[in-house]
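Just dropping this structure here.
Not every chain is included here, but those present sit where they belong.
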Amino acid sequence: MIIGGLGLHTGISENKLFASQGPAGVETLTQTAPASVQSAIPSPALPAGTAAPAPKKGHSGEISFFNGLVSIAKNTGIYAFMTGSGWKSLLMIIVGCILIYLGVARNFEPLLLVPIAFGTILVNVAGAGMGSEPHGLLWLVFKYGIENELLPLLVFIGIGAMSDFGPMLANPRVAILGAAAQFGVFGTLLGVMALNLLPGFDFSLKEACAIAIIGGADGPTSIYVSSLFAPHLMGSIAVAAYSYMAMVPLIQPPIMRLLTTDKERLIRMSQVREVHRLEKLMFPLLVLGLCVFILPSALPLMGCFAFGNFVKESGCLERLSKTMQNELMNLATIFLGLGVGMQMSADKFLNLQTLGIIALGLLAFSLGTAGGVMCAKIINKLTPNNLVNPLIGSAGVSAFPMAARVSNKLGLQYDPHNFLLMHALGANVAGQVGSVVAAGVILAIFGY
Amino acid sequence: MHWVQDFIQATVIMALGMGVTFAFLGALIFAMQTTAKIIARFAPAPEPPPAQLAALSAAQDMDKGAVVAAIAIAVKKHHADKKRGIL
C-alpha cells in the first residue's frame, strides 16, 4: 500500500507525458472521484494479499485548450454535484454549514462542532480527494488518529488535566447520582430495541451500545466506543452527542420540573466542606486503582483521565499540566473534530439510521436526567435526615459544566438563596466518571 | 422471535451495566471517604495560605483594574506583533 502510495506521487514516468490519450483520460477522473470518497470507508475484511490497486491519479494526455477546459470543468464541484448521486454530497455540505451555524451562531459546543463541520464539508467534495487513501489529509487524520482511538484518549488526558474533583470530594455521597444518570445509557439500549420494531431500523446490539453511549453526555467516550463498535455511525453519534450536550438547558428543565415536587426543589443542602490537597492528589489514583482491579476495560479512558488529573494535582508538574490543558488538548480537539467529520459522508449520514440516532440521543439525555433526579429522590427516602435536592440529580449526566449550571439556575428560581452549584458540580464530575464506567462495562461484556 | 431475543439481551446488558456502575461509584465513594478520614487523621493541618493569596492581598491596594487592562493590551499587542513575524 505504501509502495502504491509512492507510485502515486511520482505518477506516470515523465517520458510518457506526451503519449496521446485523448478525452478518455479525462473521463476516468470523474469516475474515480466518488469512488475515492467511498474508499474512505474502512473496508472491513479484505484479505491481506488482495489490496485493491491504488486509484490512479494524474493523467498524461496531451493538453489542448479544449481538453484542459473540459478537464477543469469536469473537475468542478458543480459538475460532480449534478452527476450521479453527487447531490447527496451537496446536501452533506449543507449539513456542514448548518453545523457551523449551530456552533458559531448558537454556541453549540463550537470547539468540536466547527472542526467536525469543516471535516464534513471537505470530505464531501469528491474532486479534492481529502478523504481518500493514501494522502488525503482527513484520511490521514482518521487513520492515524481516530481509527486507533488515539485522539479520544489524548483528549481524555486533557480533560483530566482540566477537571477539578474538589466538589465531589467535598460531598462524596452525590457521586452516586453520577451512576444513576447512566440510566441514560442503559435505558436507551431498550429504546434502540424498541426502535428496531419499526420497519427500516435494524441496529445490531453493538450499534445499539454505541448509540446508547450518547446518554453518557461525553463526546470523546462516544467517539471511542463507536470507533470500536460502529465506526460507520461515528459521525451521527458524535454530532448528536455534542448537539444535545449544548441543548441541555432546553432538554433538562421540563423533565426536572415534572419529576420533582415544590417541596423537594426547596431542599437546602449543607455547606460544602474544605477539601485537603492530598485528597485531590489521591483521587486520580483511587479511581485508577478501582479500574485496574474491577474494570480494566475502562482503563484506556480512565487511565488517561487519571494521568491528566494526577499531573494537574501533583503540584510539581506545572509544565506538563499546562501543556496537557492547552497544547495537547487543543491540538487533539482540532484533529478529533476533523477526523470525526471525515465520517460524515453522504452514504453514512443521509439515511434513516441518522434520524433514529437523533431521536435516540434525545431519549438518552432525557432518561439520564430522569435517572439522576429519581435517584436523588430515592436517596431522600433512605436518609431522611440528610436530604439531597433532586435538582442536582440531573447534573449526573455530566455535560460539564452546563448541567450543573442548569441545576443551580432552577434551584434559584424556587429559592433565590439556595445555591446548589457546588453540589451539582460534584454530581457533574461524578457523571464524567460514571459514563466512562458505563462504557467500560459495555466493552467488558463484549470482551474488549 | 428475533426481537424478543434482542430485548432480552438489551435488558441483560442494562442490568449488568447499571449494577456494575453503581458498584463502581459506590466503591469509589467508600474509597474517597476512607481516604478523607485517613488524611484527616495523619495530615490534619489545613492548607497553608498559598502564595497566590498573599500576592493578591499585596496587590489589593493598587489600582488592579488599570494594571490588568494594561496587561491585556500588552499581551494583545505582543500577539499582533508576533503574527506579522511569520507567513
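As written, the chains take the letters A and B, and residue 1 is the first residue of each chain.
Going forward, a contact is a pair of C-beta atoms (placed from the backbone, for glycine too) under 8 Å apart; a residue touches a chain by one contact, two chains touch by 3 or more.
Just so it is clear, the structure is predicted and the values come from calculations on it, not from any experiment.
Would you kindly express the chain stoichiometry of the entire complex in this file with the labels on the displayed chains?
Overall formula of the complex, using the displayed labels: A x3, B x3.
Basically, only the chains that are shown with their structure count from here on.
Once you find the CA centre of subunit A and the CA centre of subunit B, what distance in Å lies between them?
Whole-Å distance between the two chain centres: 20.
Name, in rising order, each residue of subunit A that touches subunit B in their complex.
168-169, 172-173, 175-176, 178-180, 182-183, 185-187, 189-190, 192-193, 196-197, 205, 208-209, 274, 276-279, 282-283, 286-287, 289-290, 294-295, 430, 433-434, 437-438, 441-442, 444-445
Within the complex, which stretch of subunit B touches subunit A?
Subunit B reaches subunit A through residues 3, 6-7, 9-11, 13-14, 16-18, 20-29, 31-33, 35-36, 39-40, 43, 46-47.
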